[in-house]
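Report on one structure; see the data block that follows.
Just one protein chain is left out here, and the rest sit where they should.
Just so it is clear, A, B and C label the chains in written order, and each chain counts residues from 1 on its own.
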Amino acid sequence: MDLFTGLTRLGDNTLILGHRISEWCGHAPVLEEDIALSNMALDLIGQTQFWLGLAAEVEGRGRDADALAFRRDAWHFHNILLVERPNGDFGQTLMRQFLFDAWHAPMLKALEGSADARIAEIAAKAHREVAYHIERSADLVIRLGDGSEESHARMQAALDRLWPYSGEMMIADAVDLRLAHAGLIPDPASIRPAWDETVNHVLEEATLKRPEGNFAHQGGKQGRHSEHMGHLLAPMQWLQRAYPDAEW
Amino acid sequence: MDLFTGLTRLGDNTLILGHRISEWCGHAPVLEEDIALSNMALDLIGQTQFWLGLAAEVEGRGRDADALAFRRDAWHFHNILLVERPNGDFGQTLMRQFLFDAWHAPMLKALEGSADARIAEIAAKAHREVAYHIERSADLVIRLGDGSEESHARMQAALDRLWPYSGEMMIADAVDLRLAHAGLIPDPASIRPAWDETVNHVLEEATLKRPEGNFAHQGGKQGRHSEHMGHLLAPMQWLQRAYPDAEW
Amino acid sequence: PEMLAAFQARIDAGERIEPKEWMPEGYRKTLIRQIGQHAHSEIVGQLPEGNWITRAPTLERKAILLAKVQDEAGHGLYLYCAAETLGVSRDDLTEQLLSGRMKYSSIFNYPTLTWADIGAVGWLVDGAAIMNQVPLQRTSFGPYARAMVRICKEESFHQRQGYDLIRKMAEGTAEQKAMAQDALNRFWYPSLMMFGPSDKESVHSAQSMAWKIKINTNDELRQKFVDQTVPQAQFLGLTVPDEALAWNEDKGGWDFSEPDWNEFYEVLKGNGPCNVERIEARQKAWNDGAWFRDGLMAHAKKRDARRQAAQMAAE
Partner (left out) sequence: PEMLAAFQARIDAGERIEPKEWMPEGYRKTLIRQIGQHAHSEIVGQLPEGNWITRAPTLERKAILLAKVQDEAGHGLYLYCAAETLGVSRDDLTEQLLSGRMKYSSIFNYPTLTWADIGAVGWLVDGAAIMNQVPLQRTSFGPYARAMVRICKEESFHQRQGYDLIRKMAEGTAEQKAMAQDALNRFWYPSLMMFGPSDKESVHSAQSMAWKIKINTNDELRQKFVDQTVPQAQFLGLTVPDEALAWNEDKGGWDFSEPDWNEFYEVLKGNGPCNVERIEARQKAWNDGAWFRDGLMAHAKKRDARRQAAQMAAE
């Protein structure tokens, strides 16, 4: 079950973040962003299909990726709290993306070395996509941080607001440690140096102040979510819940 | 089935409006409004229990009020489009309430004369509650319309925005006409004079301009709703949909 | 000092202090803080329950929850009125809440994650609140004591409804039962924290008890709460998440583990799961509602002016 949990942590992150981004559809501040957001959501949903597909296979109880995505209630999801944060203004959406991408890219890179060939393969494909995500989100954080007075203030506020949600992805629990020991999924704490380097560098260029303190909200990885999670799942799972016998 | 339809029109109006109001819970502009809104929502949900309870009884297919409220999909609901409008700012919420109350109160009064004693009885009880609703919403529309420049502008904007949704409740379709003919539920068009009188009087005191034109969005009474309806039902019906075997 | 002694004598004699009577500044300040925090708690307390109003699973449950939240707003209103008799306005208190200078009960910084949590809030949180409040019906300040009488009556009704809700869950499907147990797991220790730190650590306690603003010690009330709640949990077939829990024949009560006081202080500092969100929600309500409040004031002024003009014309 450790591997199942580990894979849902990966797949639930991409699912929930992809879902959040997709809420922007048609409402972005500029057409290029509508395109970029749809594109990222598409990548993340695609990655979800792989991660949750593999999780279902590993579980071996006849579920598939869709069953995992659309038939679990909140406490069975293992995504970090950061990705379920509401979109807020576009600055918060972007900062959330950047903080996540800065972890996601090196994590996928490390996953390419997994002892499980299936994991390594998914990670390699995903990493190519996410390398572009981090490039894009870092660039925008820099341009808006070092932009107008208002854009700077909004990006700093977004950073301060989301900072306490960034630590969770780099804190290992017992499951993580066993998975790391087995060579399947790297210890999330091992991603910290790469994350710090990207974040420090980008924030500096963006003229944004890295918040002090390391307090980290936790619980998502263990299925203890925020109040937002239930509200996110209700529409997302609506059709599967309302019409359990249907195929789509 | 006419009577079933007629009763769900009454009960779905109170259910959906009660639900919308309840979304304000804890977020109203002043404590007294939090209390008043909860109180109105409570009245409306109570009336829903009666109307949908009677509808289920009339239908005689073993459903109850909860089954009607929580297990129908959007197109089986018969509320008018007005009550499913999103809350908007507090001015829109209030104006929606006023436009509805100005119809609801005389409608219930007329329903007290229904040939069906059960309907007359529910209406009598509901009318006592709604008499207070219209008093309150009319008073607030007047005070805010004839208040500050900003409150006046917001109330006028709310009125203009909602006006095209007010006509539906006073337009009869074939079902309505048959029910009226049977003496069960009055012709909604017969409520128009009372509604006009209240609305004209209150808007004048409120220094608000009654919009011109009679264009009326329609469809809700026949089950053709707005895009908002599905989004409203997804959370509302979540638990019943996700746990169909549970009792609560 | 003479007045102080006379004041203390009145309190010791069980007399009620009324707003217009003399009172020490410390008494007034302590009361304002205590009543204000209590009022704020009622207001912020609407939020975790409001979180499930739009998802209540039956019409009856929705009505019950609406009525409960309405009562809480009502309690907020009584309490602000009681505080106002001490010379502080509601707007002033609100401003202190929104700026973070005044607190509300930390329990409301925990999220309501399942429908069973709504039961747990009624059963455990209102249960603990009542345990705190019942003695306050005998508090020395008249308006506060009278508000408490009314509040306690309603709260105990809420507690019974909460217990009924969670009982339905505990007796329901496997999933419902799991939600009920999970709710107890998450709300048990935060409920124990509601009585405040152990008496040894508690500041201000002695003076407050002398003034009968506080009647029992934190540890007394916590023990009482545990003794009341453990058998209820057993009746529900739920397990209290405390391996050290054991009946102590000698004291005629349960031995139990202390909550994690580090967590308590973290939440107080602002690091609870929902601190920022609760305050953001209240700030948004307040800011978005400014035009509404201003509009009503503008109307009242206009009306007064018109009335005066009419009077002058009549004279």
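We adopt the following convention: a contact is a pair of C-beta atoms (placed from the backbone, for glycine too) under 8 Å apart; a residue touches a chain by one contact, two chains touch by 3 or more.
What you see is a predicted model, and the numbers here were worked out from it, not measured in a lab.
Asks: Any idea which chains on screen the missing one touches?
Replies: Counted over the whole complex, the chain not pictured touches A, B.
Asks: Using the touch definition from the top, which of A:His76, A:Arg143 or A:His181 touches the missing chain?
Replies: A:Arg143
Asks: Across the whole complex, list the residues on subunit B that are touched by the chain not included here.
Replies: Residues of subunit B in contact with the hidden chain: 73-75, 161, 164, 215, 217, 219, 224-227, 229-230, 234.
Asks: Can you list, in ascending order, the subunit A residues touching the missing chain?
Replies: On the side of subunit A, residues 15, 19, 22-23, 25-35, 38-39, 41-42, 45-46, 48-49, 52, 65-66, 69-70, 89-91, 142-144, 146-148, 150-152, 154, 235-236, 238-240, 243, 245-248 touch the unshown chain.
Keep in mind that, in the parts below, only the chains that are shown with their structure count from here on.
Asks: Counting only chain pairs that touch, give me the topology of the graph as line, ring, star, complete or other.
Replies: Its topology is that of a complete graph.
Asks: Mean of the CA atoms for each chain, then the mean for all of them together: which chain is nearest?
Replies: The chain sitting closest to the overall C-alpha centre is C.
Asks: Hey, how far is the Cα centre of subunit B from the one of subunit C, in Å?
Replies: 34
Asks: Using mean CA coordinates as chain centres, what's the gap between subunit A and subunit C in Å?
Replies: Those two chain centres are 37 Å apart.
Asks: Hunt down the residues of subunit B that sit against at least two other chains at once, touch-wise.
Replies: Where subunit B meets two or more other chains at a single residue, that happens at 235, 238.
Asks: In subunit C, what residues contact two or more other chains?
Replies: Touching at least two other chains: 55, 175.
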